[in-house]
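Have a look at this one before I ask anything.
Missing here is one protein chain; the remaining ones are kept as they sit in the complex.
== chain A ==
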């Protein structure tokens, strides 16, 4: 009964609108004022505020766009269906009413650029025990006509066996649920979210499904200019922040809107299973990886994972090269001075592990012995804090595998590692055993640079909460650690299935190795190109008869030849962004590093090569009246280059090898690729043999090439 009344009322409104519009004959002549229809009440998109003025996201956006594009709009709250019909009949120019873009609607409407993302959720009465669609069987569900959420519900109706009642506006639909007539309703997520925030006695029971976009619509084939203006204006208000302000006004400045659509660079460790490691397909997986991706997905931002190694990742965040770090990083007071941490997402503790055949099982047995730790980990901190008391020595490694290896080979008697990490490694076949209870209970946190990326941090926290609520968090954890203990770990990594012969390893990692090799070659070629230009310039500066230029040349050569490549790489990659605030892509930093370093060597032999040419040659040329530059080009350089060729080829080979050092800044070249593969399968010897062989093959080819070139340049 009630429904019928409502439907009738809706029709009445539509009719009234038509009359209203017809009664305005000038509406078309006043070309600049567009008549836009909207819903009567669909907060937060459109509703009357306390002063009875129509406000809401749709209305504010429409007005902002009109202002931006210099046209006038008259937004009329005629109700959703009436607005749809009026646009079709030509009474209204457009509709903005939280209208989801659907294929069916596209038959009748032309839509502007989607302006809001939404999804259908199911809401139930507060305190209801209904949490899934399955529980709807035989029950009544309230819907609002013509909404995408209603379409969604109708499509599920048969499968889940519920009945539907349809209302023409949201308030009535909600009421039907709060009064208990219906057990649930389906509506767009932001609408429900807003309503609940403002006192609606409902709770959201499902994740957004059937996600779609709201669009501004006009009758198909008409008002092309209006759509164009709408799109242009939308782009402008999205760019200048007006859009975010409007959305924030109604939904609160959620971190969400600040991070939405953005891409963040997230640093992580090269290998810290089960938190991060490359799987068989060389994709980064693990608790940290799955978590950050799920949160990003949930919060609508994107992440670019950079497996830089723990220390490099931490430095990258400090220098601004990365936005955040998630790397099984314990929240410590010390680190809090440099970083802002999220809420803890995992609780860990430090355990001591020894070789599986070792008799050591107490800290007190470590006296006078050697203990392995990994730099910067809480295991290392713990070991250092107790080493005096128990009288052991500490050796430090840069990655976990080397540390385990040191213990299993007996170089060290024990290592300290985070509990889940150690458990996982042992499951993977590391020949160690855990002998102590977890100490130093430390929560892991996601970190950003102190005072920076607040929105990202907030989005992480919100997302984490959501994932915990929805059970995704537990699913992720269980995937790597099993329900309580590590049961499924071996299964997920699929280690047992891998072929561990040389051929098998090559086959399995062919793609990764090839792309690593490609990166190495590319780095070499690009670097040697720029290094040659730099080197020749600096070398020539060293031989022109001018004190200043000779001094500059000598200084540059001294500086860049004297600096270890590793230091130079880190300086350029992490140091320069700290000074300038400008990120440098790792590849560029790598090329710059090699250009300076190899360029300095090239400069030295260019200078040497020129100086090795008999000075009589220059004198003879000058005595004929040829100027210095011409003499250089025609006589000295051709002879000097012949002297330089062997050094040059040698330098090319050195550069190729030196690219391996750039793995320190996270470049995925051949060496780093090797490290990552080993991190997964722990086949250090075999994989390094393969990597070494690849380098040797390439260098042999280069040497042949160089001999050929040398033969051709000799006279």
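The working rule: a residue touches a chain if its C-beta (ideal position, glycine included) is under 8 Å from a C-beta of that chain, and two chains touch if they have at least 3 such contacts; residues count from 1.
FYI, contacts and distances are computed from a predicted model.
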Chain not displayed: protein name in its UniProt record ("Phosphonate-transporting ATPase", "Oxidoreductase", "Protein FixA" or "Iron complex transport system permease protein"): "Phosphonate-transporting ATPase"
Sole contact to the chain not displayed, among A:238, A:297 or A:639: A:639
Chain not shown: contacting residue from A:423, A:532 or A:621: A:621
Sites on chain A contacted by the missing partner chain, in the whole complex: 614, 616-617, 619-627, 630, 634-635, 638-639, 642, 715
